[in-house]
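Before I ask anything, here is the structure I am working with.
Removed: one protein chain of the complex. Kept in place: all other protein chains.
To keep things simple, chains are lettered A and B as they appear, and every chain counts its residues starting from 1.
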Amino acid sequence: MSVDIKLEKFSGPLDLLLHLIKSQEMDIYDIRIGEITEQYLAIIDRMKQLDLDVAGEFLLMAAQLIHIKSRMLLPVSEEVSDEEGEDPRAELIKRLLEYQRYKQAGSMFDQMPQLDRDIFLPHDSNSEVFAGTMTHNVDMTISVYQLANAFHMLMNSVKTEVFHEVVRESLSVADYIEKISRRVTEHTRVAFREFFADHCNRAELVVTFLAMLELIRMQAIRIEQVASFSDIWLSRTASTEHIQRLHIDEEVLDYD
Amino acid sequence: MTELKALVEAFLFVSGSPLSIDKLAELAEADKVVIRSVISDLMEQYNASGRGVHLQEVAGGFQFRTNPDLAPGLRRLQKERPAKISPAALETLAIIAYRQPVTRAEIEYLRGVDSGGVMKTLLERNLLRILGKKDVPGRPLLYGTSRFFLEVFGLKDLNDLPTLKEFAALDPDLAEALPLEPNDQ
Partner (left out) sequence: MTELKALVEAFLFVSGSPLSIDKLAELAEADKVVIRSVISDLMEQYNASGRGVHLQEVAGGFQFRTNPDLAPGLRRLQKERPAKISPAALETLAIIAYRQPVTRAEIEYLRGVDSGGVMKTLLERNLLRILGKKDVPGRPLLYGTSRFFLEVFGLKDLNDLPTLKEFAALDPDLAEALPLEPNDQ
């Protein structure tokens, strides 16, 4: 028989078995189990020699074949036939028939004219993200999968961001002190919120806040709020020159 | 009547997605029976040989689609080749189509191989949908085919799937196998 078999061409062990049965022109209802087992094992073996990753499922099937083969060799005694009078191959045959049916249904699907492969719709109506699920009965139908997937992707991306923050721990409080003092110098009064507006990442928020605290401690800025929950304002208390002369030393700040 | 026919034609042209008789009746403010006869009129007109565009019944509605015979020429207009559905994915899709609602474990028993990756691809391509959870320990997810699946394969509904009998005719081996009918309750 042909030695030139590649496992990856088969969608699974059942597919490989069907191929062997067909190429040996065997009757699927009367598989010559010894012959098939031998060939199957030879193929699996060769794959191993080639150091290919033989999927667990192929090995599992090999074990099942050996088991069936050994049961076929046992003389059919009365007691045994009472319990499992079935042909030891019966379960395998049933699975093979069932599998063959879906494999054929699959190739039939392949031959049916398919949207975007054989049949086309006007471009603007099939290019949108969820066009495929559009219906006119319900306002909108997206699948639960899309919903869960969206959340999942988001959580993953948030997580990666956190991870990156830790890695590039190069955000320096001193830099932020400088940034804030520059803005306070230019504008005299700046809303607290404004400093956080374009920072969506947590590390930057923290560093900005630390820098503010530092400036307050140095009495360079003042924080005020007119009423509870109204906007908080930062204003400059020291003179421009004073702020510019602030000598900011990372080591003195002692944030690591 | 002529104006109604024109209106239905225009609705179908503009809509893009399949429109049901009910929806067309509502939109055109006409009786369903009349709409039905207008549709069959239009189908006769469009589905004559030699037309570039056909009117097809699909996923519970009607839709203008290109004539499948023109596929080779039309592919020139497509910028990207659509990702081909692999044999493994088609096989999995077939199991789900005929066996729905079905769990991943059932699919894997039938295929004899891990099917997580293939199912994820099918879900991403919107060919599957999750029908709920099975009432057994562990509450595994139940899968079925989506409405988009019907659109892609040009099926009216799940009963439009070829039945086992047609299969049996192709391959006598299968005649004795388990009955296989689309399971759509």
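In this section, a contact is a pair of C-beta atoms (placed from the backbone, for glycine too) under 8 Å apart; a residue touches a chain by one contact, two chains touch by 3 or more.
Quick caveat, the model's predicted, so the values are computed rather than measured.
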Only one of A:42, A:60, A:73 or A:144 touches the unshown chain, namely A:144
Identify the residue among A:10, A:58, A:102 or A:120 that touches the chain left out of the display.
-> A:120
Out of B:66, B:100, B:126 or B:145, which is the one that touches the chain we can't see?
-> B:66
Options A:59, A:73 or A:154, residue touching the unrepresented chain | A:154
Contact residues on chain A toward the hidden chain run 120-125, 128-131, 134-136, 138-156, 158-159, 161, 200-201, 229
Considering the entire assembly, which residues of chain B contact the chain that has been omitted?
-> 2-3, 5-15, 27-28, 50-53, 64, 66-67, 69-70, 73-74, 76-77, 104, 116-117, 119-120, 123, 130-133, 140-141
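Here, only the chains that are shown with their structure count from here on.
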Please compute the C-alpha centroid of chain A, do the same for chain B, then give the distance between them in whole Å.
-> 28
